[in-house]
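The complex is shown incomplete by one protein chain, all other protein chains being positioned as in the whole.
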Amino acid sequence: MKRYDCLKLLAPMVEEHMFAVTSLSTNAPFWFNVRPQGPNFFALNMGLCLPFALGLTAAFPQRKVISIDSDGSLMNDSSSLITVADVNPLNLVAFVFDNSSYAFMGSTFTARRTDLAKMAQGAGIPNSGTVRTLEEFSAAAKQAMASTGPHFIVAKVEPDAGRVAADRSRTSGRPMREWFMDAVRRHPDYQNRR
Amino acid sequence: MDQQSVKIILDTFKEEGIDLVVTLPEEPTFALTEAVRQDPFFTAVTVAGEGNGIAFCAGAALGGRRVAFVTGVAGLLVSSWALSQMGMVYGAPILILASYRGDFGDHSGIPGSQLLMFKQVAEPLLGALRVPYRVVNQKATLKRMLQEGSFACQDYSHPIVLLLSGEVLW
Partner (left out) sequence: MKRYDCLKLLAPMVDKHMFAVTSLSSNTAFWSSLRLEGANFLGCNMGLCIPFALGLTAAFPDRKVIALDSDGSLMVDTSSLITLADVNPLNFIAIVFDNGSYARMGATFTTRRTDLEKIAQGAGITKTGTVRSEEAFAAGVKHALETTGPHFIVAKVEPDKERVKGDPHRTYGRAMREWFMDAVRHHPDYKGGKKGD
């Protein structure tokens, strides 16, 4: 199944006051295409997406926080799964789009022996599973959005067909942070801790 | 990195006896690591995290293998814990080739402020970790730098970093 189709299905489930965090890779421009508004933190580098999202759950415990990660990124720091399990945030929904590729640079470990949902279960996240079709993805996402978490969903997707152009002023680095902080400061739950 | 630079590096690795090359793939050096993978002379190892990568290289190097680690500034940052141990504490002879991203003209998919950070942080980071490094940005001097870097690696018994930039990288 295709990553973009999954994200297109997910976007309407994410309400305006929910948070989304993406890794580097097409997760960023694709997510921006389907959900440009609301508090989105785009394009975190390897290993940082899931722990950053976890931190957001501590700042906004009453809102769903959706992590949109990639297999290579998560595997760079798989210990973050242990931290997630232990913090046990009820509002975290963590997706990993597993295309078994490092961008266009060859296959990752999930093409061979590694099973990320199993690692998550070992870490101690009981609601962990793998989905392979759009129907399965849709059902799992709906269930995760409608129940307490944490949820960990590995979506097996095809490698992307080509590079995707993105508006770097919205999805990249320091400029992106400005848009994110703007949304955060206007968020009804925001408590400015001095 | 073009095939000319790739060839210089692979030929020099062979002359230096470096037959184990470890990496986590990254874009600017991908042509190199892919060529290593295709060449039966080399044992190519892919690691899940650069921290594992540096520790792995140290075990192999102290055990007597000639080893090179191919990464970028991001990988140096991730592996800085392992580098502090394997460099300053244990003096493992590891030759590290790292893409020196973030100079003007790097229009890659990494966010701009990350590129800026890579450029600003790379040299002070290596200085702080006491890892000797040189910036290599000319094809004319690439071979000599690899040879001298490899020699220094064994001579000092220490990791050595060659920061690849300019026409060597792009």
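For clarity, chains are labelled A and B in written order, and residue numbers in each chain start from 1.
Note that in this section a residue touches a chain if its C-beta (ideal position, glycine included) is under 8 Å from a C-beta of that chain, and two chains touch if they have at least 3 such contacts.
The structure presented is a predicted model; accordingly, all values stated were derived computationally and were not measured.
Asks: Relative to the complete complex, which of the depicted chains are touched by the chain excluded from display?
Replies: A, B
Asks: Where the complex has a chain not shown, which of A:57, A:76 or A:127 is the residue touching it?
Replies: In the full complex, the listed residue that touches the missing chain is A:76.
Asks: Which listed residue (A:68, A:123 or A:144) would be found touching the missing chain in the intact complex?
Replies: Looking across A:68, A:123 or A:144, the contact with the absent chain belongs to A:123.
Asks: What does the interface between chain B and the hidden chain look like in terms of residue numbers?
Replies: Per the touch rule, chain B residues meeting the hidden chain are 16-17, 20, 43, 45-49, 51-53, 55-65, 67, 81-82, 85-86, 89-91, 151, 154.
Asks: Given the full complex, what residues of chain A touch the hidden partner chain?
Replies: 75-79, 81-82, 85-86, 88, 109, 112-125
Methods note: only the chains that are shown with their structure count from here on.
Asks: Using mean CA coordinates as chain centres, what's the chain A-chain B distance in Å?
Replies: For chain A versus chain B, the centre distance works out to 30 Å.
Asks: Applying the document's contact rule, which stretches of chain B touch chain A when the two form their complex?
Replies: Interface residues on chain B, with respect to chain A: 24-27, 30, 33-34, 37, 46, 48-50, 74, 78, 109-114.
Asks: Mind listing the chain A positions that touch chain B in their complex?
Replies: My answer: residues 24, 43, 45-47, 75-78, 102-106, 109, 163, 166, 168, 171-176.
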